[in-house]
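Yeah, one chain of the complex is gone here, protein chain that is, but the others are all in their spots.
So, subunit A:
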């Protein structure tokens, strides 16, 4: 008997959403069979069996997110433990997967208090939520007595004390909110009833991910206009060659970011918990809209890869992202992603960083406009707005500004995109 655990697919992966079981409890499988699917880093990973066996018992039902390394199921080896596994399956009669193994009283309480399962810290065996876990509110005695007097439910109060302890000030703040007078109800014409739609796993994963990113990462933003006449000219010349891959502005941006990051290795770092991870290559994520939601495939070593190869790889990754064929090696370990919404005509995009990235570049549409030249006469220019969102835990404003200015300089003198990045030969370029 061995336990199957939530695997770790990337350097910074801490938890995974188990979206689907492909093998039923009690069923046998062979080496190479897909056992279950994990959604993480905006990609679905299939986990295959390493050897023949029998799935004795499932601990984590579909739709649940568990930390890396948590047991998700118990395996029995084929032939050896199969009989026992069968017995166990029969005798323990696992609950249907939709009904987690949480205590029924706990489920009832959570429903009554309108609590999501993630808001409760489970203490039961195998991550089971017990009744006590739901009832247990950490609050000071004074906070409790104020809440009782005011008729406030402490489950609805967010604690700001150590370990989330609810203090008197938290109850007082919550009481103030709840006693704020409601706006007078206006008689509305009979509205069409709102529909409740259960979000799919991909939407849920995205929602959780962006909420956490915007909540946990202290974002700040710098913007810069890039003058694109030279870039447009170079792109035209490159694309005039029918035998070379077609190069898009996004590809040139990826190459420019690759060069800039290679030349500024201090920017090629991410904040991972309480440590800093410094990458040796410039890996650039490419935010891609797919029928299943956003995917972010990564171009590896964009600083050491020629523009043509970047164009080929980016096109291949985008195609596979749209058809849901990205593999674990196609995502993760990037310091920055690009989100280009220029094709929709919007002027600029202020994006949310994709964890564990430290930056994301929002790209607006190319547009023509007049700028005054040295003599004050109108001069026609092609520009686009670049907005760099940065994680202030690891990047300071001046560094971000310098980096973005350097990126713009590369785009405005685009022949540099065809040369190797500078300083790449220096092995000590890390600091």
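Note that in this section a residue touches a chain if its C-beta (ideal position, glycine included) is under 8 Å from a C-beta of that chain, and two chains touch if they have at least 3 such contacts; residues count from 1.
The rule is simple: contacts and distances are computed from a predicted model.
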| item | value |
| --- | --- |
| The complex's invisible chain, by UniProt name, from "Sugar ABC transporter permease", "Pyruvate dehydrogenase E1 component beta subunit", "2-oxoglutarate ferredoxin oxidoreductase subunit alpha" or "Lipoprotein" | "Pyruvate dehydrogenase E1 component beta subunit" |
| Touch criterion as defined above, residue of A:144, A:322 or A:367 at the omitted chain | A:144 |
| Candidates A:34, A:137 or A:168 - the one touching the absent chain | A:168 |
| For subunit A, the residues touching the chain missing from this view | 140-145, 161-162, 167-168 |
